[in-house]
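All protein chains of the complex are present and in place, except for one that has been dropped.
Letters A and B mark the chains in the order given here, with residues in each chain numbered from 1 onward.
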Amino acid sequence: MPIPFIMPKFDMDQEKATIIAWSKKEGDFIKFDETVLTVETEKVAIDVPAPATGTLARILFKDGDMVPVTKVIAYILKEGETLADLPPANSTPLPPKPEPFDRAQGKAVPVPQTETAAQAASIIATPVAMRMAKEEGVDLSKVTSSGERITREDVERFLASKKSVGRVTVAATPAARRIARESGIALETVAGSGPRGRVQSADVSEMTKPIPAPGIHEAEVIPLTGIRRTIAERMQQSFQESPHIALTVDVDMTEAENVRKRFNAQAEKLEQPRITLTALIIKVVAWALVRNPYLNASFNGDSISLWKEVNIGVATAAPQGLIVPVLKSADKLGVSEINLRLTELTDRARDNKLKLEDVHGGTFTISNLGMFGIRQFRAVINPPESAILAVGSIVRTPMVVDENDRIEVRPVLSLTLSADHRVIDGIVAARFLSDLVTGLESPSMLLY
Amino acid sequence: MAKPKVKENIIQDDFNERVRRLGLSDETLIGLYRTMCTVRHFEYTADRLYAEGKVHGTMHLSAGQEAVAAGTRLALQTDDYLINHHRGHGHFIAKGADVNMMMAEFLGKDTGYNHGRGGSMHIADFQSNNLGANGIVGGGIPQAVGVGLALQMQRRKEICVCIFGDGASNEGVFHEAMNMASLWKLPVLYICENNKYGMSMDVERVVAKLPIAQRAEAYGIPWSTVDGNDVIAVYETMKNAAEHVRAGSGPYFVEAMTYRYFGHSKSDRNLYRPKEEIEDWKQNRDPIMRFTKCLLRSEILGEEQAREVNAQAEQVILKAVEYAEASPDPDISTLMEYVYA
Partner (left out) sequence: MPEMTYLEAIRQALWQEMKRDESVFLIGEDIGVYGGAFGLTHGMLDEFGPERVRETPISEATIVATAVGASLLGMRPVAEIMFMDFVLLALDQIANQAAKMRFMFGGRTSVPIVVRMPGGSGTGAASQHSQSLESILMHFPGLKVVNPSTPYDAKGLMLASIRDPNPVCFVEHKALYKTKGDVPEDDYIIPIGVAEVKRAGRDLTVVANNIMVMKTLNVAKRLAQDGIEIEVIDPRTLLPLDIETIINSVVKTGRLLVVHEACQTGGWAGEVIASVVGSPAFDYIDAPVRRLGGRDIPIPYNRGLEKFAVPQEADIENEIRALVGGAL
């Protein structure tokens, strides 16, 4: 039997992918794991490797086609097999493992119609049961029969059991449900103000207001679908609603680098991870934020919230897109601890294992593109925060180091602050930057 | 019950004399014969189509009652209005309805009189002042009051003929309508077509005092009964009644005694009447047979010619079936049409 080549599923809630290009054509010999085509999901382009070694045959979808996951897109002929071994062209091909997935929301998930005639024949069911199964998208092989054959009652029981699994039990008005759905808020996390705790629309609306709520425990997993969309919306909103001002300073990093070296020598002895520059910057930023509360604030339309907590988000490139894990209460932590937590957060981000609480509740964001050699850039504020710090690369630069105009080559770091001018005056922003310069040029006072 | 006075030889005895007195030409008489044959063929063909599974709904056939339809029509003017009952095929055909459109409606086709919305029971042809058959027994009787009132208010010469069965005379509106029609001297000719059974109920079991026509007495309406299987007698009675009505003297009530051959509707297995009774009516009192005999004896019609007229009538109906079968069903997309004007 030729091996069906299915459109693989890459993401938990991915339903389809678009074929960008086949890199092999029918008749080509392909080796296991070799790239055969490239597809695009909502998030990324992915190379699809061959599931087996053999000859590529009957490509069923062309470049540009959008294909549901688990659908057969081609076949691979094993050695000795010919086109004649392929299943009839009009029969529904059988993917190796139809993967019915449950979604927490309790939505009925249509299981792709996957039975071949042969498989159907091996299942003994009444015609009514077969028709029902077809209509309801039920895989009859998963239905237990109460007698010799699967009857309508068996299918009905199966359907009923499916339904009861994911039933939403939160009491909420339809309007509340709609707003929750639109804003990606889990109703389970909303406190209902209505009778018997029923969630009203206002309860959900309250949560969609731009107030970061430290200590939110919303759900197990960050909903990743449309992360690109979320970024786009937030950036657009930020850029349109908050008037950005940008200020840049250069920092002599000589002392900071020295300090980092000393720390790392010690860390090596203790077999701890090396302190990153970002960790050091976070430490200094946290300190400066405490001194400059307007940088650690949110604009609410008719008021400004100055936050008690200093929760610093760090823009991180993750496989699924930009993500900003938040380091909670950074002002209360030492640089080693910041470093440890940061490492842990970025690791989890890369492994796609962040929890919702890991990304919520930020009060200030740092974006570091220095490792890519970016000298200096301006970042867009991450709403509802009021400022973001763009960290460039350290460049060894000749600079005047004393009153005698002596020139030395020093490691210079360029920092650019974007600030919401509704909250932060230019002079306030300047003071904050000035504090950062002080902190980074004399780090010992903060670290010891 | 006062049995309808049907003597088989009554027509033969005075047929020529009556025809002369009424001034009926040979052509008119042959026309009556043709109409009756056409109705008969329509009904038997309808029954056959039903048996062949080509009819979706039910139907109420009037075979055996053709003389009432043909004789009444001859007594009316072309523009007179007709309010009909559910067993109405004969009256429609006699009034000149297009049998193609009737048959198409019977088969539920878009080319039918009602675009397939009404079926056998609701055929209407407003262009020829045929205001439709009614599926509610007696439903048309009070409407005739309205038609009569409009004719009176509009000072018109036409009259309204309202035909209903023996069963309808027991509906409450029958009495309301008789009273009002008489009160306002409306131009309505009420015809009770007594075919002896209201579905399965013998008139003798459901009407306290017969004949039904005498109920008109209570409302001051002149009335008469007639042998409904004698087409000439029907004509004569209706002619006199229509003259009375058209003269502005108020309504008139005629009860025509007749008999239906088929069951009430297709689900009827005739358990309520003996087979012998049906056979007796068919063999001895059939209106077409009786009229044919008269025409033959009076040499108005030869046997050959009689066969020919009958065959022509059959052809008309067979053509109607062809037309209906070739016609399209109403498009499902038109489902919501005709509800509101």
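Here, a contact is a pair of C-beta atoms (placed from the backbone, for glycine too) under 8 Å apart; a residue touches a chain by one contact, two chains touch by 3 or more.
Note that the structure is predicted; figures quoted are calculated from it, not measured.
Enquirer: Which is it among A:177, A:234, A:378 or A:421 that touches the chain not included here?
Expert: A:177
Enquirer: Taking the full complex into account, find the residue in B:61, B:75, B:94 or B:144 that is in contact with the omitted chain.
Expert: Only one of B:61, B:75, B:94 or B:144 touches the chain omitted from view, namely B:144.
Enquirer: In the full complex, which of B:34, B:54, B:115 or B:282 touches the chain missing from this view?
Expert: B:115
Enquirer: From the listed residues B:32, B:46, B:67 or B:124, report the one that touches the chain absent from this view.
Expert: Going through B:32, B:46, B:67 or B:124 one by one, B:124 is the residue touching the chain not shown.
Enquirer: Residue by residue, what part of chain B touches the chain that was omitted?
Expert: For chain B, the residues touching the absent chain are 81, 83, 105, 112-118, 122, 124-126, 131-132, 134-136, 139, 141-151, 153-154, 160, 172-173, 176-177, 179-180, 183, 337-341.
Enquirer: Which residue numbers on chain A touch the omitted chain?
Expert: These residues of chain A touch the chain that is not shown: 173-178, 193-195, 200-202.
We take it that only the chains that are shown with their structure count from here on.
Enquirer: Averaging only over C-alpha atoms, locate the centres of chain A and chain B and give their separation in whole Å.
Expert: It comes to 82 Å between the two C-alpha centres.
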